[in-house]
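Note that one protein chain is taken out, while the other chains of the complex remain in position.
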Amino acid sequence: MLALAPWFYPALAGGLGGQMTSVLIICIAALGLNVMVGFTGFLHLGIASFFGLGGLFLAILTVPMNPLEIGFLPAVFVSVGLTAAIGTLLGSPTLRLRGEYLAIVTLGFGEVVRVLFLNLENVTGGTQGLGPIPPPGSGIFVTGIDLGREFVVDSRWFYYLSLIALFVVVLLVRVLEKSALGRAWIAVREEPLAAATIGISATKVRLSAFTIAAAIAGLAGCLSVASIGTTGDPNAFGFNRSVAILCAVIIGGLGSIPGTLVGVTILFGFDIVVIPSVDSWMQRIQGQVFDVSLFTLGSWRLALVGIALIVVMRFRPIGLIPSRRFAAEFQESKQ
Amino acid sequence: MRSNWFCPQNPPPFRLAWSVVVCLTIGLNTCGCQKIESNRVCLVSSLPRTGVSRQVSDEVVRGIRLAIDEVKEKAGRFTLEYRDLDNSAAASGRWTSEGEAANARMAVQDPNVMAYIGTLNSGAARVSMPILNYADLLMVSPANTAVGLTKPGLGLPGEPNVYRPSGKLNYIRVVPADDLQGPLAADWAFERGVRRVFVIDDAGVYGRGVASLFADRCREQGMAVLEHVSIDPQAAEFKSFVGSVMSADPDLIYFGGSARTKGGQLARDLVSAESEAILLVSDGCRTKAFLEAAGAASLEGRCFATSAGLSPEQADCNEKLLFLRYRQKYGTCPSNAAIHGYEAARLVIRAIADVGVKDRRAIVESAFASQVDDGVLGQWGIDANGDTTLQEVSVSVVRGGEFVHEEVMSTAGIGKKNGSR
Partner (left out) sequence: MDVASFLQQCGIGITSGGFLGLIAVGYTLVYGTVGLIHFAHGDVVMLGGCLSLAILSFLVPVPVDPLTGCLVVVLAAACSGLFCGCLNICIDQFVYRPLRNAPPLSPLVSTIGVSFVLMNVGLIWIGPTDRAFPEIFLETTRSVGGFSIAMADLLVLVIVVPAVLCLYVLLRQTRFGRSLRSIAAITRVTARSGEAGKLVIATFFLSGFLGGVASVAAGVHATTINYQMGHQMGLYALTAAVLGGIGSVPGAIVGGLIVGLIRAISVAFLGPRWAIASVFLVLIIFLAFRPQGIFGKSKTRGGQR
């Protein structure tokens, strides 16, 4: 838990709060992916689509242009439930497949969801997205302050909300890991035949992991969409996002919770927090920063991320903070 | 081992490094214009600064900087500081809602920021408008043309009030909206004798909006709208799609969108499929990027573009003082985008200077009451919705590899037949 302590400090800085909120939200989604990939060992290339679905359901339920307009918390519960249900629906027929094929199916599902987002405009708003989404607490007045307005205008509110959600998810995953279900996941990953003989159904176990991953990602999506205010750009829920989250989880260390948090903070923190800071700092120094030429930092952004990924994997292939189990496995397989 | 159940590796130096990293990032971010300073005012712009859109946003920024240089960075008793924020992501090269929301929040939470110039894309404006509205921060757009942002009854249900959650207005735009551009384009087409149109858009807020308005007016005029289709702006090429366009045999093909959303590629594919129809594109395509992507030579004389307001080539580049100054500083004549960026910044600077105190609400009201007599765009003011009172749309044609002004269309009100020059 101490590893999380430093996150309390930036709560007070205005601009940073908004950026850290994005990072925290992606941490939540990454924890969901970790449940699937880290614990059960199956590759999942479409986590961002569940992220998007969670956000979409929240938007549909709360946007003033639709008749429903239920409050934030109930909407979150319903969205997470619906996303989990879709996870189960997708998972049941496909989890019989071998690893690579499941990966492609999740990839395909992700792309199909993205295209449906874009094209079913009556429901999803297309590229325009659904919005504006009323912030949590809109219409609630506490000591004369409109809570909804505070959420929109001051990033700290969403920051704390996301932090609380992250704590809850971390606890949940920790509990699951230690429970019978968690042990079943590991058994199915490592010794599928043995697990079958003692009556653990591999498919059911994987399905539970898949559903939980979908639910957690859905929760992250709800928070993300609420903090931005619209579902905006469906391409943000596509393959690139899924892959980025996957990279963060692997870099941090599969199956390890602190590892995932570290991985996301490094990978996404770089893009969301460091780059704009460096850009504004450089702007103050030299004025124009946005030329795409050989000699500006901004134009090498992608390559820097890529090189970081390559270097980390080269020198620490099991991830930065691997779970003990993985570290042990890796040691064994080396010998 | 047991005490380290959370971090199996040796944690203390790692956590220390971790805290250092976090504190550094806080430090980097808080040494911005965060402290309240009585004599400095911050002006912020939020534009897509990477990818294809960069060409256009560069021009807007140049216009803004020119306006600031003109007043020698002083607005009344305040010193102006300008921050050029990027609302795009490097990998995608287009604006993102996260980026836009982050920029809006940053502007709102910085007590020195008194105005927000943005955005380029109407879709991005939808994200930041509610945030800025809650905070009463003046938002001036040099380029948004989607009707629903300011005009009641024309956009989606609930627009524009959903963008004004505080009930008060804070959004101004210096370009005429698409409720002018779309219908006037249709009138222009009708005048040319076009009777069958095929309408294409890029599925975005702006592209879909202007294309729909165009199509509606075409139907009113009695032209046959054969189809109205959205393309996938991520596709690499449109050969298959173009086949179906050709088989409908239109006289004119309309595209609402920009070069970034593959307008250029579509034009190229239409030409290589030997379409004989006139191509009419909306103002998002009236850019160099579009001509490069489409191959300007092949569009000679058959591709037309509408743009809001007067096109810059109308005015002789040597005539207006502003144009001369721009050319002195940047080496070329200013484009439409640069001129609108300049006017937007000037509006803001005047409002700040007139009010004289750091009161966001007062600055908004002062801006809404502006009357501009000496600008490059002619005489204009701001109406009750936040729109400019300018009512002109220009049509340009591709000649010699560039867009060249052809005629001006204007109307005193929507629904009337055009009053072209």
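Here the chain labels run A and B in written order, and each chain numbers its own residues starting at 1.
What we mean here is this: a residue touches a chain if its C-beta (ideal position, glycine included) is under 8 Å from a C-beta of that chain, and two chains touch if they have at least 3 such contacts.
This structure is a prediction, so every number in the text was calculated from the model and none was measured.
Visitor: Of the residues B:F198, B:F241, B:Y326 or B:Y342, I need the one that contacts the missing chain.
Guide: B:F241
Visitor: Have a look at A:L82, A:L118 or A:I257 and name the one touching the chain we're not showing.
Guide: Candidates A:L82, A:L118 or A:I257; residue touching the omitted chain: A:L118.
Visitor: In the complete assembly, which of A:L58, A:I251, A:V273 or A:I321 touches the absent chain?
Guide: From the options A:L58, A:I251, A:V273 or A:I321, the contact with the absent chain belongs to A:I251.
Visitor: Touching the left-out chain: which of A:L56, A:I133 or A:V188?
Guide: Considering all chains, including the one not shown, the answer is A:V188.
Visitor: Would you indicate which residue among B:E81, B:D216 or B:E292 is in contact with the undisplayed chain?
Guide: B:E292
Visitor: Could I get the residues of subunit B that touch the absent chain, sorted low to high?
Guide: Its contact residues with the unshown chain are 50-52, 54-55, 91, 93, 203, 229-232, 234-241, 243-244, 247, 259, 262, 264-265, 268-269, 272, 274, 289, 292-293, 295.
Visitor: Write the list of subunit A residues that the hidden chain touches.
Guide: 37, 41-43, 93-94, 96-101, 104-105, 107-109, 111-112, 115-116, 118-119, 188-189, 192-193, 202, 239-240, 243, 246-247, 250-251, 254, 292-294, 299-303, 305-310, 312-314, 317-319, 326, 329-330, 333-334
We adopt the following convention: only the chains that are shown with their structure count from here on.
Visitor: Enumerate the contact residues on subunit B facing subunit A in the complex.
Guide: Residue list for subunit B touching subunit A: 6-9, 11, 14-15, 18-19, 22-23, 25-26, 28-30, 32, 34, 49-50, 54, 58, 83-86, 89-92, 95-98, 101-102, 105-106, 108-110, 123, 126-127, 129-131, 134-135, 156-158, 162-163, 165-166, 203-205, 208, 232, 234.
Visitor: List the residues on subunit A that touch subunit B in their complex, please.
Guide: 1-3, 6-7, 9-10, 13-16, 18-19, 22, 64-65, 118, 121, 126-129, 131-132, 148-149, 152-155, 224, 227-233, 235-236, 240, 257-258, 262, 269, 271-281, 283, 289-290, 292, 298, 301-302, 321-324, 327
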